[in-house]
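Note that one protein chain is taken out, while the other chains of the complex remain in position.
Let's look at chain A:
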Amino acid sequence: SGSVRSENLKETWRHLGRAAWAVGSRRCRHCPHSMRKMLAAVSRVLLGVAQKPASRVLVASRNFANDATFEIKKCDLHRLEEGPPVTTVLTREDGLKYYRMMQTVRRMELKADQLYKQKIIRGFCHLCDGQEACCVGLEAGINPTDHLITAYRAHGFTFTRGLSVRAILAELTGRRGGCAKGKGGSMHMYAKNFYGGNGIVGAQVVPLGAGIALACKYNGKDEICLTLYGDGAANQGQIFEAYNMAALWKLPCIFICENNRYGMGTSVERAAASTDYYKRGDFIPGLRVDGMDILCVREATRFAAAYCRAGKGPILMELQTYRYHGHSMSDPGVSYRTREEIQEVRSKSDPIMLLKDRMVNSNLASVEELKEIDVDVRKEIEDAAQFATADPEPPLEELGYHIYCSDPPFEVRGANQWIKFKSIS
């Protein structure tokens, strides 16, 4: 039948494409450079054809639905009459996109773990594997023109806000190809409408985020700011100062508590008199969201964003999530929680697994297709890691750069009075 033939044809394209890529990418001395480039181009075209979403292939695919409706958990509400919907529609296209993004974040974090153990990454490294539904789900609920700021567990957000894995890993390894040219490291990555990456444990972030929201309101362009902090940070005083001013001035700010149950080594029960983080805004309405379910996060974000854009002021979201790694790479993460607990979350609530199961069970994608995405993602991460390892460190001459903005060059003192570095803006 026609549709079977189309499947076989697609497979053929894929094989051809992969073959061309395989030949082209090998450092084959029998293969001149120009030949390799041609093969690479050919493979890109063929693989591109093979990956066209089902709806664009001339002959309709045998298996896949265009979309499916799912039930999602109802959110607990604080000072809200109604909350986000309890069902949502997921399109195949969106599903594949979210799957790919979450898998990319997952593999990127695991690669960072590997590089850290090889001592190619040093200093602080706070990984977010397990929390992928948060960064991907939040991004799915807002516009690229909205703003986002978070604390130091930021690699996932740096990616979802638009930077490449290459730029992120190279920043972790402290190379000149890093998104901050090696000057910032793990906790200080910035992108358009993404304000880091902030290091002060606790809540330097939250007043900053309220300030960005103030700018949104000031500029009158209907933009909002997502301001994230953790369950540990939730007890910092300046958060409450920010809550007060945001509510007073009706700033379009979504305060988001990423509750992964542990502030470093301290469980929420040992740190907070009230662990109902979504209620801690008191006069600010709040919702508690299943942070392991990307669709739940997406719907809650859409709901909260609409609330802010309607000029009603700030709103608070608590995302209940979990991190597989310890607090940072120096924390094995098992002295304050059991391996059984970690394993239980992995087997029952893993966000990527949940999405995958949903998509496969409702015919939005096939297992093989998702496996292919896995392979592709692995390659992307591997390439990025190679770049991040091979790229040179920033040149010493740039040590003094970027002290001041928009200033003429001047001299910066080094370790003694004779060592001087040039500083340009």
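The working rule: contacts are C-beta pairs under 8 Å (C-beta built on N, C-alpha and C of every residue); 3 or more make two chains touch, one makes a residue touch a chain; residues count from 1.
The definition used in the following text is that contacts and distances are computed from a predicted model.
Not shown: a single chain whose UniProt protein name, out of "GTP cyclohydrolase 1", "Pyruvate dehydrogenase E1 component subunit beta", "glutathione transferase" or "ATP synthase F(0) complex subunit e, mitochondrial", is "Pyruvate dehydrogenase E1 component subunit beta". Between the chain not shown and the residues A:Q131, A:N198, A:N235 or A:S349, the one that touches is A:N198.
Although one chain is not drawn, the whole complex shows that of A:K73, A:K97, A:R122 or A:H188 it is A:H188 that touches it. Touching the missing chain, out of A:L214, A:A271, A:A306 or A:V360, is residue A:L214.
The missing chain lies against chain A, touching residues 147, 149, 180-184, 188, 190, 195-196, 198-200, 204, 206-216, 218-219, 225, 237-238, 241-242, 244-245, 248-249, 401-407, 410, 412, 417, 425.
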